[in-house]
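Only one protein chain is missing; all other protein chains are in place.
== chain A ==
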């Protein structure tokens, strides 16, 4: 019967991501390539975090230490990803058809690569949890462990997506303080997850993370040129 928990958690963690993939990525081959590149860069950041963790023997047990450095590595690789894609973009101009160019033009490029970045993060963070959610048992100490993990995963996938849009835009326009703000935001939300170590405080993390998600989403929305008037228009158009 715990298959219910398993699928519930899968849908919570990956439901929105699945929608994003189906509606915006699946039909465009170039976007899939970008998605994989983004995912690969996140993996590289994981590799380097792990190497550091291996190397610094005395701090192996300190979660906070590896967490801080992991965030720094992730943001560093986001920067590397930006540099790479920036270089590639000019080269690709020659090779691609207009239609293909259009599919990755403007903010679509950071959007898709950021999605890949976040998706890989999500898979890695929740697979262990999902595997035990199938089994007959429930995590002893916190009854809502699976739910919280699933919501946090979903939250972070979307956060990575939005951060990527903001960071790429900031880096392109040389407003480095915004990129730094993204790093701070990442660090803040990640450190909130340390609250999970204590019982009953994990709800706080989930709540704050979702508030941050809304703020970051709005920021990203305005970054890519959205406005309240656009929203209004989009609703009025429907009628």
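What we mean here is this: a residue touches a chain if its C-beta (ideal position, glycine included) is under 8 Å from a C-beta of that chain, and two chains touch if they have at least 3 such contacts; residues count from 1.
Here is the rule we go by: contacts and distances are computed from a predicted model.
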Omitted chain (choose from "Serine/threonine-protein kinase STK11", "DNA-directed RNA polymerase III subunit RPC3", "Nicastrin" or "Ras-related protein Rab-17") - UniProt protein name: "Nicastrin"
Touch with the omitted chain, as defined above, among A:48, A:69 or A:145: A:145
Residue among A:18, A:51, A:64 or A:80 that touches the chain left out of view: A:18
Touching residue (missing chain; options A:86, A:128, A:175 or A:201): A:128
Chain A, residues in touch with the chain not shown (by the definition above): 1-2, 4-5, 7-12, 14-24, 107, 123, 127-132, 134-141, 143, 145-147, 150, 154, 221, 224-227, 229-231, 233-234, 237
